[in-house]
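Have a look at the structure that comes next, please.
Omission of a single protein chain aside, the complex is shown with its protein chains in their original locations.
First chain written, first letter: the chains are A and B, and each begins at residue 1.
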Amino acid sequence: MKEQKTTRGFLRGTPAAALSILVLLVLLVLSLLGAVTFGSTDIPIGDVYGVISQKLYHLLIGDGSWGSGSLFRAIWYIRLPRLILAMAIGAGLATCGVVMQAIVKNPLADPYVLGISSGASLGATAAILLGVGTVFGSNFVGVMAFLGAFVISLAVVGLANIGGRANSVKLLLAGTALSSVCSAFSSFIVYIAHDREGMQTVTYWMMGALGGATWETDLVVLLVVLAGIGFFLTQYRTLNLMLFGDETSITLGTDLHKWRQLYLLVSAAIVGFAVYAAGMIGFVGLVIPHVVRMFFGTDHKRLLPISALTGAIFLIWADVACRTIIPGQELPIGILTSMIGAPCFIYLMARKRYGFGGGD
Amino acid sequence: MKKVKKLLCMMMAVAMVFTLAIRVSAAGNQTEYPVTVTTYDYEGNEIETTYEKAPEKVICVYQGCIETMIALGLEDRVIASYGLDNPVKEEWEEGLSKMNYNEDAFSPDKETVLMMEPDLIFTWGSLFSDKKLGNQTEWIANGTNTYISTNTRRGGYPRTLENEYTDLLNIGRIFGVEDKAQALVDEMKNEIAGVLEQTAGQEAPRVAVIEFLGDQISNYSAKQLGGSMVEALGGTLANPDASEIGKEDLVELDPDVIFVVYMARTENVEAEMIAKVMEDPAFADLSAVKNGRVYSIMLGDMYASTVRSIDGIRTFAAGMYPELYK
Partner (left out) sequence: MRVEACDVQCVLNANRILKGVSMYASQREMVGLIGPNGSGKSTLLKCIYRILRPTGGAVKLDGRDLLACTTKESARALAVVAQHNYYNFDFSVQDVVLMGRAPHKRALDRDNAEDYRIVAQALETVGMTSFAQRSFSTLSGGEQQRVILARALAQQTPCLILDEPTNHLDIKYQLQLMDLVKGLERTVITAVHDLNIAAMYCDRLYALKDGKIVGQGTPRELLTPQLIRKVYEVDAEVYEDSHGILRVLYYPDGARKETVQ
């Protein structure tokens, strides 16, 4: 027979995918090294690497030398944590996008679907305007957003199970219903609090920005994201089954019901921590999985790791762009990703070849 | 010719002696360092900050902070400034030109601030959010003092005129220019005292300070600086509690005087804002409308306004007691 491959997913073969993962890993390291030289102030590249290598050396020999001076602080406490956060969140959001799309069996889902975003907004709004949760310390807004996201996800699962087992459609309905409720409560808080500055803060906060990165938050987010990705990598078969639907899955030996809920909660944890550290960053979780699918197909064995790596690299460079597009000023990364993401998405939609996998 | 020269020399000498004398006298009143000042961290907790000497590398962000520095003659201490809502007053323009004002960015980012190695950041509370500069405590721990406009402290504390006085005096103490700061505060206090004295025994005018935000009318309550100013001037707030009111509420309140808050973003905004009350048929029967007592007031004069508070006070007083300002 003649070669029957279509252009879609031309990198589908396992060796090609494995090679791609390797290439992306190398690119990720190069991206980190490259991106760290960009900042809102001009620091000579030599100084940048000098600071990092010195610090790494001291960490390695463990003499507890912490370095000092504003140069050191700018690189070690501002630039690097930020990059690591961008990497972690990019990988996390792309992974959650893939997973959410499988959970609701809909390629238009993003990590914030199913109430996570409105839950996070509600948490953040309550924190900023009513001062709820100040006991959680300096990032209490983030903690409240995380709690909001997570609690709403639990509620979505609970609601979807009322009157019979939850399925994709019921999850979506429950998510939509609870989103509306959360938005209403957020608006209510905004209305009663009537705090001009607070409202600006809420808006700014929800836009998503990586400026709040510290090593402490990085560590938490990175651990959660890595654990989450690690978990999902073992679940690629079940994720594939999710796209075949409940009935087919049972005949293939997996009852999706409990997995769907478990995945939703793991995703909610990842997204919740991402929101905690950086607010809402749109379109990464929606577009990256689509782009990766175009090249590597739908199989989650390849889709998951490649999406995670692509998401990480994408967000690192998106953040560099945010810091350099307007001199002296930083564009919130949520705005940038939406500005890049929306046209990409429309392009994908308009491409005839890529009908989101729909049949002819 | 020679005589003229001599005279000039003498005059210069005299002038120099005078300036020196003034300098000396100013020095005589200087703050004893270290100075400890109370400010607030991002969550709104009180923090004590200590100044070993007057700060020399100040980063100054937002209108009131910039203008305070100029009004106190401290512009040469500022290494970078950001975030003007509207142009500074004419008499402050020269001062602003020495403050390295950055037109491109409305507020600076963390790295930029860090690399400038400032010894004081003087701004509003919101700039220290975790996504902007990060909490004050961290900056202070690394040798950069912070001071925020007290009326931008987080946590629902009432915004008062007293806080504006405190800020002026605190900045005065930090930089050793307490006299100047005191003079500015006295000017405001005297203005109010004068008004109160001249209107003693008069019935307190009922005042509403409102702002049109989209379709809603926000009402400046007693917990807002605008409300605080009105009350300090002997006025009664028509509604001292609500933060938002409907058109019907305003009709019901029927205040004697209405102040409409505007942001000085466009040329005609003042007239537009007044027209929103004067020309709305729903408000036609309001006594303030009928008596032509609807005035405009600039947001910057009554919102974390620091040195501009004097303008807010005067605008309010002139609207409340027009006979005094004829």
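Note that in this section contacts are C-beta pairs under 8 Å (C-beta built on N, C-alpha and C of every residue); 3 or more make two chains touch, one makes a residue touch a chain.
Treat the numbers as computed from the prediction; the structure is a model and nothing was measured.
In the whole complex the chain that is left out makes contact with A. When the missing chain is restored to the complex, the residue among A:132, A:243, A:321 or A:335 that touches it is A:243. In the complete complex, the hidden chain is touched by one of A:55, A:170 or A:301, namely A:301. Listed by residue number, the positions of chain A touching the unshown chain are 1-2, 4-6, 8-9, 12-13, 105-107, 234-235, 237-238, 240-241, 243-245, 247-248, 250-255, 293, 297-299, 301, 355-360.
The rule we apply is simple: only the chains that are shown with their structure count from here on.
Averaged Cα coordinates give chain A a centre that lies 42 Å from the centre of chain B. Those residues of chain A lying in contact with chain B across their complex are 39-41, 43, 70-71, 73-74, 78-79, 131, 134, 138-142, 191-197, 200-201, 204-205, 209-212, 214, 278-279, 323, 326-330, 332. Listing the residues of chain B that touch chain A in their complex gives 42-44, 102, 104-112, 114-115, 117, 124-126, 129-132, 134-135, 137, 142, 152, 154-156, 218, 243-244, 303.
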